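One structure is given here, and the rest of the page talks about it.
All protein chains but one are shown at their positions in the complex.
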Amino acid sequence: MSSLLIILLGSVLVSYFALTTPGIVQPFASDDVFDGAVGVAIATAIGLMLLSPLAWLVDRLALRPLHIEFLAPTIFVVLAVLLALCLEAVFRRQTHWLPLRMGFVLLLTTQGALLGVMLQGRVRSDTLQEAVLAGAGAGIGFAALLLAFASMQQRLRAAEVPAVFQLAPAALVTIGIMALALMGLTGLVRE
Amino acid sequence: MTFATSPAPHVIAPNSVRRVMGLVLFALAPAIVMHVVFFGVGLLVQLFLGVIVALVSEAIALKLRRKALQPFLTDGSAIITGVLLAMCLPPLAPWWLVVSGSAFAVLLAKHLYGGLGANPFNPAMVGYAVLLVSFPAQLTQWLPPQLADLQLLRPGVGDACYTIFMGHLPAHLTWDAITSPTPLTSMRNSLSMGLTMQEAQANPMFGSLGGRGWDWINLCILGGGVWLLVLRIIRWHIPFAMLAAIAIPAAVMNAVDPGAYPGMTFHLTAGASMLGAFFIATDPISAATSNRGKLMYGAGIGLITYVIRTWGGYPDGVAFAVLMMNAAVPLIDRYTVPRVYGHTR
Amino acid sequence: MIVAILIMIAIGTVLAAVLAGSASSTAQREQLLTERINERLPQTQCGRCTFTGCKPYAAAIARGEADINQCPPGGDATAKVLADLLGRPPKPVDPRFGVVLPQPLVAWIDEPACIGCTKCIQACPVDAIVGASKFMHTVITAQCTGCELCVPPCPVDCIEMRTVTEVALS
Partner (left out) sequence: MTPALHGGLRLPGNKQRSTQKPLRLLPAPAQVVLPLDQHAGAAAIAQVKVGDRVLRGQLIARADSEISASLHASIAGTVRAIEPRPVPYHRNGPSICIVIDNDGSDAAVSVAAVDYAAFDPRALCEYIGNGGIVGLGGAAFPTAPKLRRGQRSDGPQLILNGAECEPWISCDDMLMREHAQQILRGAAILCHALQATRCTVVIEDDKPVAESAMRAAQAALHDERIVIQSVPTIYPAGGENQVITAVTGLEVPASGLPSDIGVLCHNVGTAAAIARWIDNGEPLIRRIVTVTGSGVCEPGNLEVWLGTPMSELIVRSGGYAGSIARLLMGGSMMGLALPGDDLPVVKASNCLVAALPEDLHLRGMEMPCIRCGNCSEACPVMLLPQQLHWFARSDDCAALESLGLMDCIECGCCDYVCPSQIPLAQRFREAKPALIERLTSRQQALQARQRYEARDERLERIEAQRQAKLAEKRKAMTQNNQSGG
C-alpha cells in the first residue's frame, strides 16, 4: 500500500505530463484533443504497469549479476521502446486515441514517468510483488490525473480567464492546486 | 399604443444569488454562536478579518477586471469564502494567517478563473489548504472547549485580540497552558502511542458523541444543513454521500478492530465532517452537476477524508479531499450526463 | 566490460529492426488517419489545396506532406479541427490557396445561353449539374459545393458563382 502511493505522488508530480501532452496546455473544445489525452493516459498507464515489474526482473536477473548497473537507464529506454512497439501493434485501430504522427514509440520513450518508475523500482522495491504494485499504482494515478486535467482544461475553455493568465499560467495554477490537493496524501507512507 | 418587448419567459420566481448566499450564511449562524460559546471570541475576530479581506480582494479583482463592483460585492459569495475559511482556523491564530488565506482564495482560486461561477476549486478550501501546507505549526494551536467541569485558564476578550494582532501571547499566558489538541489530533496521538480506543476516550475531553464542545458545534452545523435542505438551497445527494462514505468505513474498521479505530459517531461529529458535508462540499460552483455525479463526488470526498484521517499525515483531510474531488468534477460530469427525454441512452 | 559492449551491440540491432519494422505499421496507421481527417474536410472536392480531391489532401496530411491550413472552403474552423485532431497549434487558412468566402457560393447557369455541350457536367466532381447533350443544363443548388470547377470548361461562359439567396431570387 505504501509504495503504491509514493510512486503515485512522485511520478505524477515529477513527470511534466501536463505540459508535454499535445494541446493540453491551452483550454480546448474538441473531443479529439481529449481522445488524444486518453490515448496518452492509457498508453502510459499500461507502460507503467508492465515496465515496472519487467525492469525489476531485468535488474535482479541481469544487471546485478553482471555488475552492469550503469547500463540501467539505456536498457530501460530500450524496454520502453519495445513495449511501445507492442502497444502500437495492439492499438493500431485506435487512431482516435493517438492522432500523433509519431505514434507510440516516440511518446513512450520520452515519457518521464516511465523512466522514473523503472529507476525507482530498481532501487526501492524489494520484492517483485512490490514492483508490480508500484507500477499499477503509478499507472492508475497517472491516467486518472491526466484525464482529470484534460477534462478540466476542456471545461475551462468557456471560463473568462483574464488575458494575462490565459494559456500556460492558468494551466500551471490548475496543476498547482491539484498538486496542493495531493499534498494531503503525504504521511500515508511511513518510510 | 406601443409596448416594451423582452424574450419569453416573462415571469421568474423571486430569487437571487444574494438570497441563496444569505440563507447559507444564516444557516451557519448557530454554529458560529456555539463556537464562540465554547472557544471564546477569537472566532469573531477571525471572521471579521476573513470577510473584510475577502471583500477587499474581491473589489480589487473586480476593479482590475473592469466589472461593476456593487452587484458582485453584495452577492455574498466572497463573504461565505471568508466565513468558511475563518471557521476552519484556530480561534487565536495570528491575523496574517486568515488574511493571506482569504486573499489567496478570492484572488487566485476565484478571480483567476473568471470570477463567480467559473472556479473549478472551492476557494475557501484552496485558501485553507495553502495555510495547512505552509504554516502547519500555527494551525495546531487549538483551544480546549470551555466546559463547566474543566478549570482551564481562559483567555479573555482582551487577551484574544492581543494574541491575534500581536502574533504572540500576553506575558501572563503560555501556549501549552491554554492550548489543547482537537479531539481528532488527540485521538490520533494516543492511538499512535499504542493506547487502545477505550484508554484514549478516557481523556475528559471526550464526551458521549465525539469531542465535547465540538460535538455541539457539529450538531448545530447539522441543524443548519438540514434547514438548507428543507429550503432546497442544497440537494441531499452530496451531504448524504459524503457522510455515508465517512460513516461506513469507520463502522467497518471499528468492527474489524474496535481497539484501534474510532467508531462512526466519533468521525461524524469530529473535525469538519458536518461543516464539509453541508457547507463546503455543497458549494454548487465547484461541485458535480448531475445527481449521479453529486453522489460520486460526495462519496469520493468522504472516502478520501476517512483515509487521510486514519492513515494520513494531517489530522483532518476534508480540505484536501474536497480539492481532489473538485479536480475530478469535470471528468465526473463528462461521464454522468443524465438521459434526455426521447433518447435511449 | 565485454558483456556491456555485447549488450550495446544487441541494443543497436534491436533498434534497427524497430525502425525497419515500424515502416509497415505506420503505413497502415496512416491509412486510418487519412480516413479520420477526410471525415473533417468539407468535401467540396474543389482542388484549391493543390490536390485532386479531399481524400488525396487528407492522405497528404496524414503523410505529413501537406499542412492543415490549405482548405479555404473549410476556413479557419476546419483548420482548427484538424489542429485539434493532430495535436498541433491551430493556424489560419493560408491565403495562397484561396480566400475564405464569408458566404458559400454556388454555381448558376444562365440557362438561355447554355448550348448543352455537357463539358460542365463532366467537370462537376459531385454530379450537381443535370442536362443531356444539346439540351439546356441547370445546377441543383442544394447539391452544389461551390468548387468552381465547372466555370472554366464552359465554352460560352454562361456559368457564374452566386450566393444561395441570389440564386433563389433570380
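For reference, chains read A, B and C in written order, and residue numbers begin at 1 within each chain.
By our rule, contacts are C-beta pairs under 8 Å (C-beta built on N, C-alpha and C of every residue); 3 or more make two chains touch, one makes a residue touch a chain.
Treat the numbers as computed from the prediction; the structure is a model and nothing was measured.
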*asked:* So there's a chain missing from this view; which of the remaining chains does it actually touch?
replied: A, B, C
*Of the listed residues C:7, C:33 or C:54, which contacts the missing chain in the full complex?*
C:54
*Please pick, from A:57, A:86 or A:158, the residue that touches the omitted chain in the full complex.*
A:158
*Have a look at C:31, C:50 or C:143 and name the one touching the chain we're not showing.*
C:143
*Of the residues in chain C, which ones touch the absent chain?*
38, 41-45, 53-54, 125-128, 142-143, 145
*Quickly run down the residues of chain A that touch the omitted chain.*
29-31, 155, 157-158
*asked:* Residue by residue, what part of chain B touches the chain that was omitted?
replied: 1-17, 19-20, 71, 75, 77, 115-118, 232-233, 235, 284-285, 287, 289-290, 333, 337-343
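Going forward, only the chains that are shown with their structure count from here on.
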*Mapping chain-to-chain touches, which pattern fits: line, ring, star, complete or other?*
line
_Most distant chain from chain C by Cα centroid_ = B
*asked:* From the mean C-alpha coordinate of chain A to that of chain C, what's the distance rounded to whole Å?
replied: 37
_From the mean C-alpha coordinate of chain B to that of chain C, what's the distance rounded to whole Å?_
57
*For chain A, which residues count as touching chain B in their complex?*
144-145, 147-149, 151-152, 154-156, 159-162, 165, 170, 173-174, 177-178, 180-188
*If you look only at chain B, which of its residues touch chain A in the complex?*
64-65, 108-109, 111-115, 118, 120-121, 126, 129-130, 133, 304, 307-308, 311-314, 317, 319-321, 323-324, 326-328, 330-331, 333-334
_chain A - residues contacting chain C, complex_ = 22-23, 28-30, 32-33, 36, 66, 68, 71, 74-75, 78, 81-82, 85, 88-89, 92-93, 95-96, 99-101, 103, 105
